[in-house]
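Here the complex is missing a single protein chain, while all its other protein chains stay put.
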Amino acid sequence: MEGFVRALQILFSGDHEILGITLLSLRVSLTATLLGAAFGIPIGFLVARRDFHGKSVVTTTINTLMGLPPVVVGLVVYLFLSASGPLGFLRLLYTPEAMIIAQMILTFPIVCGITISSVLSLSPKLKETLVSLSAPSSWEARVLLNESRLGLITALIAAFGAAISEVGAIMMVGGNLLGYTRALTTAIMLYTNMGEFATAIALGIILLLIAFGVNLFLTYLQMRSRIKRTT
Amino acid sequence: MSLLKDNKIIFVIIVVAVVIIAAGLAIYYVNKPAAPPRLIIATTTSTVDTGLLDYLKPYFDSKFNANMTWLYLGTGQALEVASRGDADVLLVHDRVREDAFVSSGNGTLRTTVMYNDFVIIGPPSDPANARGTNATAAMIRIAQAGASGNATFVSRGDNSGTNALENRLWTKAGVTANGTWYVSTGSGMAPTIRVANEKGGYTISDRGSFYKLRSTMNASLSLVILCENDTSLLNPYGIILLNSTKYPNIKSDLATDFLLFMVSKQGQSLIGNFTVDGQQLFFPLYGNPESIGLPSENATVNYLNSLLKSRGLE
Partner (left out) sequence: MSFLECRSISKSYDGKHALRDVSFRIEGGDLLSVVGPSGSGKTTLLRIIDGLEKADSGEVFLKGKKISDAPFLHRKIIGMVFQNPVLFNTTVFNNVAYSLRFRREKDETIRKKVDEMLRLLRLYDLRDRRALTLSGGEAQRVALARALVYDPDLLLLDEPTANLDPYNVSIIEETLQKSNRERGTTVIMVTHNIFQAKRLARNVAFMLEGELVEIADSATFFESPKDPRTLSFIRGEMVY
């Protein structure tokens, strides 16, 4: 209990280290989410719209990848970026960029998979309406993406949530180096291990606030979209 | 165009996200050019958990204009990471594996810098009657009590230096440690102690981690030291310099600086002065491994001493 009180004191002290850790976490996870979406949304859209050989295989694979364990991703990316690994020459290991790469591997399937299912679940009548208006495919895409925007926002938030709360991937490829690659989750782990509970709790509160805030926002959007018809 | 108006919210989200990212990047790049070179030490949990490295950091950083950082790993992982060239220097406590590392050619030089000691801790009620005996006897008694269902032993089970020491004790005691009484956490020292605390079981811990945890947990930690000061419980630490030919991208000069710092008079006395809860945890041992029954390292020590002299770092 007193640990909790101390945690609040730490929070309000405006400690630079804590600020740095928070900013790093946000930077890494936001970037990973945006990049994952930059690829995930167009690819997901195309997979949903086009028919091609092996479409169901691709969709199933993406859905399976949504459940990739972060620690496994971390290990694999580490082996690639390690000095004795194939991409060692890039010298990316133990940098925030490596963390972003690892988290991107987590966010991409999430955004892509949810995009696919959102677009697929659009009413066929909508798609037929677009066909009958003879809209070219890029214009069709704009309408379909607009109509599935709630699904897309959900995808972004789910991806961000997964990224900001994972610890296995960034621990391995980031190294949790003080003032450089130490993020909220890995810092919490470290301070907990060191027995410095007050700091760990303080960081935990921040993490919870972020996660909570983001989900609150999603709920707000979902409620807003509950359309009310007039008569 | 109309798409954007309809999705004002998404637009705003993305703008906010980009601003946060930009802020993070800006701070990063502002600090970058002035940043002193970063030394990455692959080390084990006990040097970090006790706060020793945090204590030494400001001295090293200011003396060598560097940024000392460390990877918080188990001994096995530290050696593995170093063998891949992902760290600049090693600070671990498992002599057998350290020697193997050097003889494999991955490391060029190793020397003993300090030791700490381990303690056997357990419930105050001490059902196995381990108190007061030597370490080997204590382990035998714990195993016997465990087999008859009166005691639990909690192991780190994570291939760490601590784990290796524990296994050496079991071997010395002639015990095969398995059964329902033997619990393996696969985690670091603090979590393992906490599990032992919950179960009222026995475990082996480095003194430093135990003291540190005790100062945080206070009365909620019920375990006490039952066996200590046995030579087989002494735990020497070595620093290994990595082969700079094999790993051209590591900061081998900075790594050498770190080694010299740790074995210099200043470093050695800092190590000795470091206390937790008023207790000294680490004991300087450079140049004197024989004092606790370890083989001598005269050749290395002479070499390092001359290096210290030439660098004016005595």
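Here the chain labels run A and B in written order, and each chain numbers its own residues starting at 1.
By our rule, a contact is a pair of C-beta atoms (placed from the backbone, for glycine too) under 8 Å apart; a residue touches a chain by one contact, two chains touch by 3 or more.
It should be emphasised that the depicted structure is a prediction, and the values quoted were computed from it without experimental measurement.
Contact with the undisplayed chain is limited, among A:Leu120, A:Val143 or A:Leu218, to A:Val143. Interface residues of subunit A facing the missing partner chain: 123, 125-126, 128-129, 131-136, 139, 143, 146-147, 149, 227-231.
The rule is simple: only the chains that are shown with their structure count from here on.
Per-chain CA centroids place subunit A at a distance of 33 Å from subunit B. Residues 3, 6-7, 9-10, 13-14, 17-18, 20-21, 23-25, 27-28, 38, 40, 45, 48-49, 51, 67, 69-72, 81, 83-86, 188-191, 212-213, 215-217, 247, 249-250 of subunit B touch subunit A in their complex. Listing the residues of subunit A that touch subunit B in their complex gives 20, 23-24, 26-27, 30-31, 33-34, 82-85, 88, 91, 93-94, 96, 142, 145-146, 149, 152-153, 156, 175-180, 190, 192-197, 221.
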